[in-house]
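Reviewing the structure listed below.
The other protein chains are all here in position, but one chain of the complex has been omitted.
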Amino acid sequence: MKALEIEGLSKNFGGLWAIRNVSLDIEEGERRAIIGPNGAGKTTLFHLINGFLSPSSGRLFLFGDEVTHLEVHQRAARGISRTFQVTNLFQKLTLFENLLLGVQAIRRARSCFYRRIKSFKEMIHEAENLLKEWNLWEKKDVPLKNLSYGEQRQIEVMMALATQPRLLLLDEPTAGLSPAETLFMTSIIKSLPREITIILIEHDMDVAFEIAEKITVLHFGSILTEGPLEQIKGNPKVSEIYLG
Amino acid sequence: MSFWIIQTLNGLSFSMMLFLVASGFTLIFGLMKIINIAHGSFYLLGAYIGLTVLKATGNFLLATLASSIGVVLVGIIMQRFFLRRFHMKELQQVLLTFGFVFIIADLCLWIWGGNPQALPKPSLLKGSIWIGSVVFPSYRLFVILVGILVAIGLWIFQEKTKFGAIVRAGVDDEEMLRGTGINIQVVFVGVFALGALLAGIGGMIGGPFVGVFPGVDLSMLLLALVVVIIGGIGSLKGAFLGSLFVGLVDNFGKALFPELSLFTLFAPMAIVLAIKPTGIFGRKEE
Partner (left out) sequence: MKKFEILKSPLLLPCLFMGLVLFLPYFFSNYYVGLVIQIFIMAIFALSLDILVGHTGLPSLGHATYFGVAAYATGLLYLAGIKNFWLVMVVGIGLGGLTAVLFGFLAIRALGAYFMLITLALSQVLWGIAFKWRSFTRGDDGLPGIGRREIGLGIDLKPDLHFYYFTLILFLIILVALFIFLHSPFGYALRGVRESESRMKALGYPVWRYKYLAFVFAGIFAGISGVLWVYYSGFVNPSYFGVDLSAKALLMLILGGSGSLLGPVIGSGIIVLLENIVSGFTERWSLILGVIYVVVIMLFSEGIFSFIKKR
């Protein structure tokens, strides 16, 4: 079963084609990287997949179901999750509260307004476990804005995973990270289970080549070329578009 | 038949006066995203200052000039020293204008008292004119004329002048405007002052038939809000057509069901909100 199918997707902004006739398929369990120079349309593509933008034309299928006209939260309910290029977390809430919101998102309890959240023991434990797993237990009551950039990038990924997604979109997860942090992030992503299909946008070629099995290269909103890792690595056209 | 003609003309004159107020409101909102709750206060001030000068000199033109200057000054002070500090912080700006409403309303109450007053009409326009089979006060016709002239003037300003082009550019994309090197602060103060001026003139013009009294600032604000919601926020065309609609509906409403006239306004407003929250000629939401 294909995790994601995109057919003839295009997005036009007032005359400018940000995405032009993009079609691609991603198998379940695959690790796909989408690379391309700045302005190629990578994040726009993510917005289209995820639902923040609606396509000018084309269709999208998530695990076999058409989602072209569904809203963001409806697509999320079908198992798609993402991180953002610019950290998008709940800055004034504590780390624990941030995770709680992630953990509660897929539960019916999320609409409960007549019981304190503390009474939902299972949810609380799950959030606590996440914290311990990721070594952030001591920081649980720190307001998110007081955490370092590197920690926040990490939490971006944690939040995306908290909803137990089947398809994970990672938008430049290592952006702005130190080499050590980048290594750590890369190893985290590599260790994610095969039940989660991963699509990765990366600017850092090393990271992309480390994680990806297949690579799609975007240029000016269209697919320049696509193929297995080794094929793309050696492809001169690819380095050309970055230097040219 | 004559009932309908008179009511239509009444409605039109009210619409044109309303247009003066609403156009200023929409200009300010369109460019600076400021919901100027004190916009009705400009009407209030314009009318009261005009009243005083008129009573002192008997000269309508002089009174209009004086009230315009007064209102523009207040507007400039408001924008330059207070609102400007909170550019793009819409809530703070709105809250500031709340404060100004209280201040101006209470000062006016203190100075001019609580009794409703009406401005005397200029002697030239005290009479009536025959239109077909009906007699209609010339003053009201004058108001319609002024409204149309102002509408044309604003249209020319917006479409044909350099300043208008700057304002239009600013409404669409402020970043771009800043990039052109034009002193954007001057533009902002200018537009705010223009908005205040229009509302002040509205007060002057409306003074003789709507009158001036504590609370008219909020009444005018309410109507301006309805106009702008129906016609579209930030659109002069929307303000004009919205004013026509609201003025006529309100007037016929008052004539036919005096107590429920606001329902006749409320229904279209609710319908527009339900279908297109930014108004008929407003920008689309992304």
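A few notes on this one:
Letters A and B name the chains as they come in the text, with residue numbers starting at 1 for each one.
Going forward, contacts are C-beta pairs under 8 Å (C-beta built on N, C-alpha and C of every residue); 3 or more make two chains touch, one makes a residue touch a chain.
Note that the coordinates shown come from a computational prediction; the quantities given were computed from them, not determined experimentally.
Remark: the absent chain touches shown chains A, B in the intact complex.
Set against the missing chain, the residues B:Leu119, B:Leu221, B:Ala239 or B:Ile280 yield one that touches it, B:Leu221. Although one chain is not drawn, the whole complex shows that of B:Val53, B:Val71 or B:Ala105 it is B:Ala105 that touches it. Considering A:Lys11, A:Arg32, A:Arg82 or A:Lys139, the position touching the chain not shown turns out to be A:Arg82 (whole complex).
For the chain missing from the display, the contacting residue among A:Asn50, A:Thr68 or A:Thr186 is A:Asn50, taking the whole complex into account. By the touch rule set out above, chain A reaches the unshown chain at residues 50-52, 71-73, 76-77, 81-82, 84, 88-93, 97, 100-102, 104-106, 109-118, 120, 123, 159-160, 162-163.
Against the chain not shown here, chain B presents residues 29, 33, 35, 37, 82, 85-86, 88, 90-92, 94-96, 98-107, 109-110, 218-219, 221-222, 225-226, 228-229, 233, 258-263, 265-266, 269-270, 273-274, 277-278.
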